[in-house]
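Just one protein chain is left out here, and the rest sit where they should.
Presenting chain A:
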Amino acid sequence: MTVAETVRKPGGSAGLRLALQPTLVCVFAFAAALAVAHGLGSSYGATMVGRTAAFALAAVSLSFLIGQGGLVSFGHAAPLGIGAYAVLIAGEYDVTNLLVVLPLGFASAALFSVATGAIALRTRGVYFIMITLAFAQMIFYVAASLSAFGGDDGMAVASRSTLFGMRVLKSDTNLAILAIALLGVALLALDRLVASRYGLMLRAGRANETKLQALGLDPYRHRLTALAIGGGLAGLAGVLLANQVEYVSPATMNWHVSGELIVMVVLGGTGRLAGAVLGAVVVTVLDETLGHFTEHWKLGLGLVIVAVVLLRGADLKALLRGTSA
């Protein structure tokens, strides 16, 4: 599965309908899982569906950066965590309205991504990976030093987000619905974006920057915009996660989380955005199932990754090409 397959669609409406399919499949699968969980009265099931959808959103936003923009960020946990902290900090100031908290999470994460990206984009390849990691570590330690907001340990959020005072997210099912809806909208919007003039420039810059320059376009601003969009969407995922566990700590920004997001993207294939959803499902389900048996469940995950990479080496190659351009 290469980028080519996602983009090789004719201009006709049939092509667009095809492009919509993976998105619809993802949304319906999540909705079905949620319906089953709800029908069984399993709040654990609803929690799991919501959590998986939130991680899928974060993974999709990273897949957009890696697969479409060639920007392999190893610091994607940072915007995720910033979104979570937006819920915590706003809550401490009695701001819990979703219509404020969601945009706030998006904007603060996007702002961070633009500010750090403006510097990180001056580098390429492995240096870009390392510098994004470095910025994420910086914000990790900043969060750990916020003693008013729990410092190292983090703290519980005042309450789940509301809608004009209504506690709409009190039920885990509703929270899961919100997560699925945001995931669906993000997938649709990103599909659209990827096919647009902007998306064409972004993808061309990933595949062949020298040529794009010779054609008269320096893709710097396009990449910076991509970082803002990807970071902002990760911020939304952070808002969802903070609501779900009702607790926020620097651990959300840990580099392990950044690594796990990359694993999700690679597992699902970098070519299609919806692939990252599959990767997110695999990782969270393995986490939940194997994690019950052994603390060392990541050994199992490691084997899965090795198997996937061996079977579908092309994706990894595409990833490396993106970084070494």
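Here is the rule we use: a contact is a pair of C-beta atoms (placed from the backbone, for glycine too) under 8 Å apart; a residue touches a chain by one contact, two chains touch by 3 or more; residues count from 1.
Please note the rule applied: contacts and distances are computed from a predicted model.
Chemist: Can you pick, from "Cation:proton antiporter", "ABC transmembrane type-1 domain-containing protein", "TIGR02186 family protein" or "ABC transporter ATP-binding protein", the UniProt name of the chain not shown?
Modeler: "ABC transporter ATP-binding protein"
Chemist: So one chain is hidden, and I want to know which residue out of A:142, A:200 or A:307 touches that hidden chain in the complete assembly.
Modeler: A:200
Chemist: Going by the contact rule already stated, which one of A:21, A:145 or A:208 would touch the omitted chain in the full complex?
Modeler: Candidates A:21, A:145 or A:208; residue touching the omitted chain: A:208.
Chemist: Even though one chain is hidden, which residues of chain A still touch it in the full complex?
Modeler: The missing chain touches chain A at positions 2-4, 7-8, 10-11, 16, 192-193, 195-201, 203-204, 207-208, 210-218, 222, 225.
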